[in-house]
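Missing here: one protein chain of the complex. Every other protein chain is in place.
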Amino acid sequence: MVRKVVYSIFLAIIVLALAMFFAAYPFGKNKMTVGEYYLNHGVAQTGAANIVTSVVLDYRGFDTLGEVSVLFAAAAGVAILFFLAGGTKREQEDLTKPNFVVRVGSRIIFPFILLFGSYIFIHGHLTPGGGFQGGSIIASGFLLLYLSYPGTRTNRDGLSIIEGLAGLTFVVLGLIGLFLPQYSFLYNFLPKGILNTIVSAGILPIIYIAIGFKVASEFAGIVDDMMCQVICRGGGK
Amino acid sequence: MILVSWVLIILMIALAILSIELKNLIAAVVAVGAVSLVISLLFLLIQAPDVAMAEASIGAALTMAIYIIGVRKTERSEKDG
Partner (left out) sequence: MIIRLIIGYFLLYFGALFLLLGAFGLIRLPDLYTRMQAATKSTTLGAFSSVLGVGILHPGWFIKCVVVALFILLTAPIGSSALMRAAYKTGVPFDERTVVDEGKEFFGEEKKEEAK
């Protein structure tokens, strides 16, 4: 009881401090000069209609490469963990088969989820969304497939190849910029094109498509690992 | 609009408290997923659709599935203590 009172007093102090701190900053106003710079010059400099994409992939492209590698490290960590766990003992579990409605319905919905995810990452430079969002939507489609057909396994080698090729595309596109006269990593060397068309903004859509494939294959790999822990009978691979 | 966002914020806080207090871990995971769904609505209200999409698909679908698989592999309910 005393502990709970102490906790709530501390919580109240923290909330009060945070509220006082944030009350000094008006929300939604451009306080930072760099934000104003991006809003004023972003469309002209990158050619991407979606300003978030121009920040994420062009001005802060190197950070995005870091994020993608963090995601890769997480997926690899999950795979290694379950590989080690699978070496010792694998519990058998009886999963009940999902009912008829779920099976048929997910078979109908799955292609539409794939279509929607690829739409989101292909149009990443025009509409909200991008590689991360589209990739995770595709991975949730795979999750639906795993839940409705518990015996499914994806082709892990295919997933690794897709992931590697996508990462390679990103890095190679970045490295090409280094050999151009402008000397910068991830320099946008392709022509900008016409604003608001699909072939515009130079290398940004290519990078976003690569990120979409990479994120989708990584998340699908994680889901595959974890579902296999639940479902796989006996040894397996 | 401000009223809607306050209702959503109160709902979010209530769901977060619920997810801590529930002893059945599957129900707690469902509450966590509902929290991230409400957060994605809030992101949509403050005109950040990119973040809202990421939050809805990762927070409400994939993270929840991973938590549920983890709960299945370990203990179903939390012990007092």
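We just call them A and B in the order they show up, numbering each chain from 1.
Rule of thumb we're sticking to: a contact is a pair of C-beta atoms (placed from the backbone, for glycine too) under 8 Å apart; a residue touches a chain by one contact, two chains touch by 3 or more.
What you see is a predicted model; the values in this text were computed from it and never measured.
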Next item on the list: Taking the complete complex into account, tell me which visible chains touch the one left out.
Entry: A
Next item on the list: Using the definition of touch stated at the top, determine which of A:Ile51, A:Ala79, A:Ile109 or A:Ile206 touches the missing chain.
Entry: A:Ile109
Next item on the list: Spell out, residue by residue, where the missing chain touches subunit A.
Entry: 96-99, 101-102, 105-106, 108-109, 112
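Everything that follows uses one rule, which is that only the chains that are shown with their structure count from here on.
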Notebook entry, point to check: For subunit B, which residues are in contact with subunit A within the complex?
Noted result: 46, 49-50, 53-54, 57-58, 61-62, 65-66, 69-70, 72-73
Notebook entry, point to check: What does subunit A use to touch subunit B in their complex?
Noted result: 28, 50, 52, 91, 93, 120, 128-130, 132-133, 136-137, 139-140, 143, 147, 219, 222-223, 226-227, 229-230
